[in-house]
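Only a part of the assembly is drawn; its chains keep their places, and the rest are absent.
We call the chains A, B and C, going by the order they appear; numbering starts again at 1 in every chain.
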Amino acid sequence: MARVVVDVMPKPEILDPQGQAVARALPRLGFAGVSDVRQGKHFELEVDDSVDDATLARIAEGFLSNPVVEDFVVRRVGS
Amino acid sequence: MTDTVDNAKATPDHEQPYRELGLKDDEYARIREILGRRPTDAELAMYSVMWSEHCSYKSSKVHWKHWSANTTPEMKAKMLAGIGENAGVVDIGDGWAVTFKLESHNHPSYVEPYQGAATGVGGIVRDIMAMGARPLAVMDPLRFGAPDHPDTRRVLPGIVAGVGGYGNCLGLPNIGGEVVFDPSYQGNPLVNALCVGAMRTEDLHLAHASGTGNKVILFGARTGLDGIGGVSVLASETFSGDEGGTGRKKLPAVQVGDPFTEKVLIECCLELFREGIVVGIQDLGGAGLSCATSELASAGDGGMRVELDRVPLRATGMTPAEVLSSESQERMCAVVEPADVDAFMRVCAKWDVIATEIGEVTDGDRLVITWHGETVVDVPPRTVAHEGPMYERPIARPQHQDALVADTPDTLARPSAPDELRALVLRMAASPNLASRRWVTEQYDRYVRGGTVLAQPSDSGMIRVDERTGRGVALATDCNARFVKLDPYTGTQLALAEAYRNVAVSGATPLAVTNCLNFGSPEDPGVMWQFEQAVRGLAEGCKELGIPVTGGNVSFYNQTGSTAIHPTPVVGVLGVIDDVRRRIPTGIGAEAGETLLLLGD
Amino acid sequence: MRIGAVTFPGTLDDSDTLRAITAAGAEAVPLWHGDADLRGVDAVVLPGGFSYGDYLRAGAIARFAPVMDEVIAAAKGGMPVLGICNGFQVLCEAGLLPGALLRNAGLHFVCKDQWLKVENNATAWTTRFDAGAEVIIPVKNMDGRYTALPATIDELEGEGRVVFRYAGANPNGSVNDIAGITDATGRVVGLMPHPEHAIDALTGPSDDGLGLFLSILDAAVRA
């Protein structure tokens, strides 16, 4: 068993209204110094050791993310 | 280096990628003739989007003669704005005007179902706002491929969630629509969206820029690299290698909607209208600033000067051509008298809406756009917005039409035994085209704003416009494309008649018609035959019924390879009812002893 | 009696809420998110919608609005507050009510006419209902699944602080079918369904929703 983390983020050129809403709110809450925020998804998967990296990439690309508007990163974080 | 007008004059032989931008040789030649020189990159970007099929209606416009030929003065009596405006407007009495329009977002919704459908709703709502109205409700006629096809499983949930996600967050009730499955839509689902809005008749705002010295203000979202797909070839041609260059080619041609920003934009616009400080207004739709500036200037009585570098950007390194072509959502452009600019900015600040003065109305008849002090566009705006190319496409009744019509249901076996009939009824009840639409409609808010009198499962949607008197409107959209395919003329009249009946049975009086004409390629003479028949059928049907077509939309090129979708002219009918409390709900059996009558034969 | 309804950017049901307050016979007072001022109202309603687009989390950004400092202070001082849908989410985010509202179990926005059972008719907002009565009121939301840690749920149930429960099918997977709760004083109430959309059988499934607004008027008369 391994834990695999997949982070899915809106592509840099794609509008990210969620991140923008957070970025605009922070100064109002008294937090200065945060110049940009982008918001995406974070998945944690418990994966059998038999699942190889190519399969993980296919899961991330074909299912966890929407390749038209999102990029993803897959990371194994130990068992 | 920026391609300025001076540069264009100095380099007449510079090769330009006009074909990649969708312009034909003769169209490019005509642009050179209009300008007396080659266009700059920015001008080329403007002409190419504005002369596209989608913006210029170049294949369909010649058929609009049927509308005018079939609209009598009596039919025009209640029409305050018609074809040519952002949306048609009709007088519904008591000082109220109602505006409504259907629009397609078919291709983007196939590429990215959620965002394509969402931004389709966003776009039609801004059209309605540009008339000076408060949007009141939306509807969504949808067409999908076979229900069991894997692509339908991908496309349908996303489209429904997108229509709902945007409309629900905007606070507009969804009061009806259609869900139709047919394999002809497999590679081309249809996402049509309707919005209806209301205003006091005196608040009607038409999109034009007049009054020399009046300011042009861009407000709403920042401008980014959204949907500039095609125009990115300019950057790659001109600057290949540097950061504005080839990398742009990979940009997805999708726009992401931000319904929250649009909701705030609606409230901001309505407050601006209430303050009476808007001379002219235009939404930014398909062709972004290219469209808004050229249409405002073209419809006004002067010229316009725009400082394009003042446009607030979301991305770095954008070229003038990209800024002009960006399809970033949730933006509007207004013309304001200089004395009202401060008040305008105050209202925008209250709603936290970014607003920037980007230019002004000028004497003369040129649209001049500068970029950091250098002129990048200098054109007669009418040639961009209203005097684009117009084609008489060849028309021919398809050869297979006779065989298609001859293949009648008479050849089909008919059930006669009771158990066969029972099986057939059960099969029909369970068939996707007749089954309940609840899975779809439950994802749409039909209550918000508290004016929804009828929504699903009624034959038409009905909205209260005036809370004091109960005056309201009813709307229905319909089209059975199988009938239209068999006989485009009569089939379109059937669509009209069905929508008309659906409005009439709710207790409202039908008043006006809008449409969204979804067809295959206009370069196919068979498709153009369907199209011409459909337009003539609708126009003559409307004359028969005495209600005018006040607007509509055309979507061509709905085909996979050489196979077109069934011709799908979706017809929307709007009716008025003086007191919504007298509506007639759908359904029987509310009270015992009701008598059931069948009308017609 | 003056009852306020707050408009945040992205609030949708403010006009409906003001209409319902008026229909109940009270004076409806619009309140603006950016003003730290309750304009002398006797009670406040936080209406539904998607404040700030519900980006980040439903209600998460709105709860920091200037008007919310006033609402929180007033609530602590005993002023009745009703949160409807997004307003309920704001009250939870602000800590005036326990728990949180998460994405519907079905992962879709759901809009339907919903039967509710009135579990507690002793709050400031529910005295017009009979205990155990069933009423029909629209529910419409994306993030309506009430959730809290088990200890919190036990406390709410033990103290009778569940005010409304879904009757029939649970539309969003809410724990124990909880549709609405109250704070310990019975003056701050939040619910997911929309009573302001059920004040007239012409535009809603019933006029059952009026009961909440009439109850608060009664409370004012008694006070």
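As a convention for this text, a residue touches a chain if its C-beta (ideal position, glycine included) is under 8 Å from a C-beta of that chain, and two chains touch if they have at least 3 such contacts.
This is a predicted model, so every value here is computed, not measured.
**Q** Need the per-label copy counts for the whole complex here, not just what's displayed.
**A** A x2, B x1, C x1
Going forward, only the chains that are shown with their structure count from here on.
**Q** Can you check which chain pair, B-C or A-B, has more C-beta pairs in contact?
**A** B-C
**Q** How many Å are there between the centre of chain A and the centre of chain C, using C-alpha atoms for each centre?
**A** About 33 Å, centre to centre.
**Q** So what's the Cα centroid distance for chain A and chain B, whole Å?
**A** Averaging C-alpha atoms per chain gives centres 34 Å apart.
**Q** Would you mind listing the residues of chain C that make contact with two or more other chains?
**A** Residues 52-53, 55 of chain C each touch two or more of the other chains.
**Q** Scan chain B for residues touching two or more other chains and write them down.
**A** Where chain B meets two or more other chains at a single residue, that happens at 258, 260-261.
**Q** Using the touch definition up top, name the residues of chain B that touch chain A in the complex.
**A** 111-112, 115, 221, 224-226, 251-252, 254-256, 258, 260-261, 314-315, 328-329
**Q** Which positions of chain A touch chain C when the two form their complex?
**A** 17-18, 20-22, 25, 28-29, 39
**Q** Can you check the complex and tell me which residues of chain C touch chain A?
**A** Per the stated touch rule, the residues are 52-53, 55-56, 61, 64.
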